[in-house]
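Of the protein chains in this complex, all but one are displayed in their positions.
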Amino acid sequence: MIHYPAIVVIAPLVGALIAGILSFVEERYAYPAALIATGISCAAAVRDLIYVAGHGPIAYHMGGWAPPMGIEYRIDTLNAMVLVLITAIAFLNLAASWPNIKQEMPDRSPSFYAMYLLFVVGLTGVASTGDLFNLYVLIEITSLSSYTMIALGDRDRGPISALNYVFVGVIGASFYLLGVGYIYIKTGTLNMAEFATMIPTLQDSTTILTAFILCIVGVFIKMALFPLHVWLPNAYSYAPVGFARIVAPLMTKVMVYVMVRLMITVFGLDYIFIKLHIADTLVWLGTIAILAGGVMALAQTNLKKMLAYIIVCEIGYMVGGAWLGNDLGLTGAVLHILNDGLMTFALFLAVGNMVYKLDRVQIKDLKGLFAKMPWTMTGFVLAAFSIVGVPPTCGFFSKWYLILGAFKAGAWHFAAALIISSLICAVLFFKVFEVCFFESPDTHDGHGSDTHGRHTTVAIQEAPAISLAVLGIAGISLIVVGMYSKTIVVRLIWPLLSS
Amino acid sequence: MEFIQSIKPILAVLIPLAVIPVLVSSGGRPNVREAWTFIAGILSFALVVSMVPAVLDGNRIGLTLFPIAPGADIALSVDALGMLFALVASSLYIITAMYSIGYMRGLNEHSQTRFVAFFALAISATIGAAFSANLITLYLFYEILSLATYPLVTHHQDEKSKVSGRRYLTFILGTSIGLVLPAMIWCYHATGTLEFSAAGIFTGQLSTPSATVLLLMFVFGFAKAGIMPVHTWLPAAMVAPTPVSALLHAVAVVKVGVFSIIRVLTGIFGVELLSSLGLGGLVAFIASVTILTSSAIALSQDEFKRRLAYSTIGQLSYIVLGAALLSPKGMTGGILHITMHAFGKITLFFCAGAIYVATGKKYLSQMVGIGYRMPVTMTAFLIGAMSIIGLPPTGGFISKWYLVLGTLEGDQAVMLFVLLTSSLLNAAYFMPIFYKAFFCTQAEAMFERKFDEAPVMCVVPLVITALISFIFFFVPQPFLKLSTLAVTGFTGG
Amino acid sequence: MKLLSLIVVCLTGGLLLYGTADLPDWGDPNAPASLHLSNYYIENAIRDTEVPNLVTAVLADYRSIDTMLETAVVFCAGLACFLLLRDFTPKKDHHYRHVPTGVILHVKNPDRQVIVGNEFEDMDKEWLPPDTIIKTVCRMLIPFIQIYALYVVAHGDFSPGGGFQGGVILGSSFILLAISYNLKYLLKRVSEKFLGILSAAGVLVYMGIGLAAMVLGGNFLDYEKYAPIFGEHHIRALGMLGVEIGVGMSVTAVMVIIYINIVSEGKHDEGL
Partner (left out) sequence: MTELFMLIAAKYNYCLYVILMMIGLYAMIAKNNLMKKLVGMNIFQTAIILFYVSIGFKHNATIPIIMGDHGHGGHGAAINAADYMNPLPHVLMLTAIVVSVATLGVAMALCVKVYQRYQTLEEDELRMRLSEKIKL
C-alpha cells in the first residue's frame, strides 16, 4: 500500500506543528525539525515520481472511502513532477535561507519556519488533491501563510502590500469557490474525475459555462495574469528574502498547474477547445501579458521589482502556451512550469545573497559586484541566460516547444511576443551586468573608471557558504534539466496528453 | 562513407572546457596557468589532427549526446568542412596563447586569469560549432560563443568598452535570438528535422517567397559573419586587447558566423534547391555589396585595427560569395579562403599588437618609418598583406584563384568584376602602410634606425603564421583536399 | 475610481445572474445536487459510522482530510497573529496602585520594578476600575459556559455541534474573563506558552489519529483500522470524537491568541 501521496502533504504539516511547539519550548531545534520535515517530503515526492513514471497514476483514498464519497488524491505524471519541484525547492531554500532569516527576524525565526512549512503544506496539497473543494481549502492555507510572511518583510511597505494581496487573494479564492458551487449544483459531486465523466451530458448548460469562467477567473487572479497582476510586484519585492525565494518560483507556477489540471482532467480538452471559443482570446491575453510584463520590467530601478515583473511576463508564456490548442503548446507550457520554477528560484537565490551582503537592491547600488561576489554573480548570470533562453540552459527548450506550438497553431502574434520578450529580457539583464561589471565599487556615481589598466582589486565578500552551495546546485540543475528535457517530455508529459 | 562512433569530437570540445577550473584555481601562479593553457591547446589540436586521416578518406566521426526533441538532438559529427574549420581554430589557439602571454605581460593587463578562462571557453565553443551535426547544436555553441566573448571584448572595463560591448551584444544576441531562432523553429516546424544533409531537408514543401524570407533571416541572423547592415559590431569590438581581436575577430567568432551560413546554405537548403530557386544570386549580390563598401571604408580608416576590421568584413563576404556561387570551384575557393584568410589576417593583427606593445602607437599616421625599428614585424606584415590581397607566393592566391575559376564556371561576369576590383582595393589599403614603413625619407621617419622589436613572445607567433601562409602556397594539402571533399559532398551528393 | 468599480461589480453581478438561469428552483427535493451524493450520505452514513448527526459524520469521517486542513488553517491564523503582532520589547514605564491608600505610582525607568502583591497592584494606563457587579457575575457565569462548551464538543455526534463550535464557546469564556477583569489577570491563568502549545497540540492530536491509522495498515485517517485495539463496536464514532477533541483544543487556543494579540497590539500588557 503506497502512502507516499499522503506523506508528501503530511510531513511538512507535522514539521510545522512541531516547529510551532518548539518555538515556545526549545527554539534551537525548530530549524532542524523544519529541515527534516521538508527532506522527508522531498524524498516521498521523488519516490512518487518514480512509482508513477513506472506504473501509472496512483489514486489514494483518504480515510479509506471510495472517491465520490471520500476525498481522493490522484497523482499522475503531471503533479508528480510539480510535487518534486515544490518539495525540492522548499528543501533547498530552507537550507540556504537560515542566514537571511536570522538576519531579518532574529526574535521570531522559529515560528517563521512553522509558517513556512504551512505554506509548503498548502502548495503540496494543491498539487496533489483530486477534490475541488479540498483544493479551495489548500489554496486558502497557501494564501493565508503567504499574507503573513509577506508582511514580515520591509518595515514600511510590507503590511500594506500584504493587505492589498489579502483583498485581491480573497476575491480570487471566493470566485473559485463560487465556481465549485455552480459545479456542485449542476452535478452533485465534488470529485474531479467523476465530474469529468459527467461533462459530456452537460455540454451546453449555461451554469457549467459560468462555473468554468468563474473558476478560471479566480485562478487567473491568484496566478497574477496581466490585467490582474497588480498585487504581485509589491508583494514579492517587499517580502522577506527567505520567503520571496519560495513564493516567487512556486506560488504562481502551482496556480498554472491548477489551470492546466482544470483544463485537462476536470473540464476536458474537447469541452474547452470545441465548445468554448475563448481559446484565442486567452492566447491574446497571454501575448499582452508577455509584452506588458517585459516593458514594465524595463522601467524598474529596484532589482526585486524587476524580477517580479519578469514573473508576470513568464506567466504570459504559460497561459498563452496552454491555450494554443495543440499538444506542442501544452507540452511547452507544462515544461515551462518546471523550467521557470527553477530559473526564478536560482535568480532569487542570487538576489538573496546580494541582499544579505549589500542590504540594498537598487540596481545602481550593485556596482562592482562581479569582483566582490563572483560566485553569486555566476549563478545570477546562469539564471539570467536561462530566462533569456540561451540553449544549454532549460529556458531555451521550453521556449522551443512554445514557439513550435505557436507556429503549429498559426498564432504568429504569440510567437512574435515570445521572441520580443527574450530580447527584452536580454536587455534587462545586460543593463544589470553593465552596472555590476563596469563600475568599480568605490567610484562615485556617473562615470566609470576609464583610465586604462589601473583597477582597484576589490576584496571578495561572498555570501555564506551554504547559500552559495545551494545556488550552485540550482545552477547545475538548470543545465541538467535542459539537457534531459526530451526524457522529461516523452516520459512525463506526453502520456498525460494522450490519456 | 560510413559513420564512425567515437568520443574524440566531444573530447576535443571538452578539453578546453575542463581546463577552465584548473586555470581559475591556479590564478595565483601565472606560469602554471600559461602551462595549462598550452597543454589544453596542444591536446585538443592533437585530437583534431588524429581525426584527419579518417575524414580524409571520406567517412564521418560523430556521437549523439542529448536528445532534445524528435529529429533534433545535441549531436556532434565531424565532416570535411567541420574538420577544416576545427583544424584552423585549434592550431591558431596554441599560437595565440603564446602571443597573448607576451602581449598581456607586456602591458601588464589586469585580471588575466579571467581573460584566459573565457578565452578557453570561447575556443571550446568554436570547436563545438565546427563539429555540430545539426542546426540546433550549431545554435547552442553559437550562443555560448557570443556570450563567452562579451567579457573578452569588454576586458578594459572602461566607458569606451562598455559602449562597444553594448553594441556588440545588441547586434549579435539580438539577431541570433530575433532572426535565427524563429527561422530554425520554422524549418523544424516545416520539415520535422534539423540534420545537415547533402540534399537539404526541404523536400519541395517550401514556396519561393517563404524560402527567400527564410534564407534572408538566416543570412542576416548570423550577424557574426559581418554582412553589411549587421556588421557595425566588428569595428566597435576593436577596443578589446589585440589577442582577442586577433583570434576571435580574425578567426574564431567571425568564422563561426560564415561557417554557419555555409552550413545553412549547403546543409539545410541544399545546392539544388538554391540553384533551382535562383537564391544563390541574391546571396552573392548581398556579399558583393559588403565586399565593395567595406573595402572602400577600409581605405579611409586611420586606426590600424579598424582598417584590419573592415578588411575582415570584406574577406568574410568573399567566403559567403564563394558559397553563394553554387559552382564546385567557387565553393572550394570559398571554403579554402577560411583557412587562408585566417592565417593571413591573424598575422596582421599580431603585427598591430606588436607595434602597440613596442611603441604604444595605434594610428597608421604615426607609423611612418617603423620598418627601420621593427623590420621583422613589418616583413611578416608584408607576407600577411600579400596573402590577403591574393598575390602568388602566399596561400591567399590559391583560394582567390579557385574563387575566380568559380565565377567563370558559374559564368557570372559581374562577380568576377567584383573580385578583381576588391583585390585592387585590398592592395590599395595595405601597400601604403608597408611603403611608408620602409621607403620614407630621413626627415619623415618617426623612428631612429635602432633595431628594437616587440617582446620575443609577440614576434615568434608573428613569424610562424607568416611562414605558414607562405608555405600554404606550395603545400596547401590537408585544407585543399578537405575543401574539395566537402564540396563533392554538397554538390556531387 | 468609484464609477469604474461600480461597473465592474454590476458586470460580475450580471454574469452570476445569467449563470443562475437554469439552476434548480430553491428547495426542490429532486435537484441534481441533492440526488447523487447526499442521498448516499443520508441513507448509509448511519450504517457506516453509527453517528446520527450526518453533518459531523461527513465532516469528521468521509471528508476528514478537509477538516484536518481546516484546523491547520485555524492554527495558521493563530500563528500569524503571534508572528505579526507580538513584539517582545519591554514596556518603558509602569503604573502601580497602592491598594490600602489608593496612591498611584508612575515608575519611569524600566529596570526599577515594584513587587506586585497584595500591597501593590499593577494597573493599565487608561485604567477603569473593575466594576464589582460585572466581576462577580462573570466569575459565576464562566464555569457554566465552559461546561456547556465541553458538552457541545463531546455531543457533536448526536446533537448539532462539534469541535469548531465547542472550541469557540470555550475560547469566548476565556475572552470574557479578560474583558471582565484585565488582560494580565487572564495571562496569569492561561500563559502565552500554554496557548501556543495547545493550538499546535490540537492539530497534532488530529494528525496522530490519522497517522496511527496509517501505521496500522489503512489509509490516512481510516478509523476502521483501530478495530483490533478498541473493539469493533462504534469504532468510527470513537475516532470522530477524538478528532473533534483535537479540533476543539486548537480552536480554543487560537481564538484566545488572536484576541490577546490584536487587543494589546502584541505587547501583552493592557487590553480592552
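Note that the chains are named A, B and C in the order they appear, and that numbering of residues resets to 1 at the start of each chain.
We take it that contacts are C-beta pairs under 8 Å (C-beta built on N, C-alpha and C of every residue); 3 or more make two chains touch, one makes a residue touch a chain.
Computed from a predicted model, the values in this text were never measured in an experiment.
Chemist: The complex has one chain that is not drawn here; which of the drawn chains does it touch?
Modeler: A, C
Chemist: In the complete assembly, which of A:I2, A:M105 or A:I171 touches the absent chain?
Modeler: Hidden-chain contact among the options goes to A:I171.
Chemist: For the chain not shown, which residue from A:A19, A:V137, A:I199 or A:A406 touches it across the whole complex?
Modeler: A:V137
Chemist: Since one chain has been left out of the picture, which residues of chain A touch it in the full complex?
Modeler: 133, 136-137, 140, 144, 147-148, 151, 155-157, 159-160, 162-163, 166-167, 170-171, 174, 177-178, 181, 184-185, 190
Chemist: Could you list which residues of chain C touch the chain missing from the display?
Modeler: Against the left-out chain, chain C lists 1-2, 5-6, 8-10, 12-13, 16-17, 20, 23, 25-29, 31, 33-34, 37-39, 41-47, 50, 52-55, 57-59, 63, 66-67, 70, 73-74, 76-77, 80-81, 84-85, 158-160, 162, 164, 258, 261-262, 265.
Please note the rule applied: only the chains that are shown with their structure count from here on.
Chemist: Viewed as a graph of touching chains, is the assembly arranged as a line, ring, star, complete set, or other?
Modeler: Topology of touching chains reads as a line.
Chemist: Could you please state the distance in Å, as a whole number, between where the Cα atoms of chain A are centred and where those of chain B are centred?
Modeler: Measuring from centre to centre gives 43 Å for this pair.
Chemist: Report, in whole Å, the distance between the mean C-alpha point of chain B and the mean C-alpha point of chain C.
Modeler: Averaging C-alpha atoms per chain gives centres 75 Å apart.
Chemist: Where in chain A do residues touch two or more other chains at once?
Modeler: Not one residue of chain A touches more than one other chain, so the list is empty.
Chemist: Which residues of chain A touch chain B once you look at their complex with the stated criterion?
Modeler: Interface residues on chain A, with respect to chain B: 385, 388-392, 397, 400-401, 403-404, 407-408, 415, 419, 422-423, 426, 430, 434, 437-438, 440, 447-453, 455, 457, 483-487, 489.
Chemist: Flag every residue of chain B that touches chain A in the complex, lowest number first.
Modeler: 65-70, 73-74, 107-111, 136, 139-140, 143-144, 147, 151, 154, 156-162, 165-166, 169, 173-174, 177-178, 181-182, 185-186, 188-189
Chemist: List the residues on chain A that touch chain C in their complex, please.
Modeler: So the residues of chain A touching chain C come out as 1, 3, 6, 10, 13-14, 16-18, 20-21, 23-25, 60-65, 68-71, 107-108, 111-112, 114-115, 118, 121, 125, 131, 133-134, 137-138, 140-141, 144-145, 147-148, 151-152, 178, 182, 184-190, 205-207, 209-211, 213-214.
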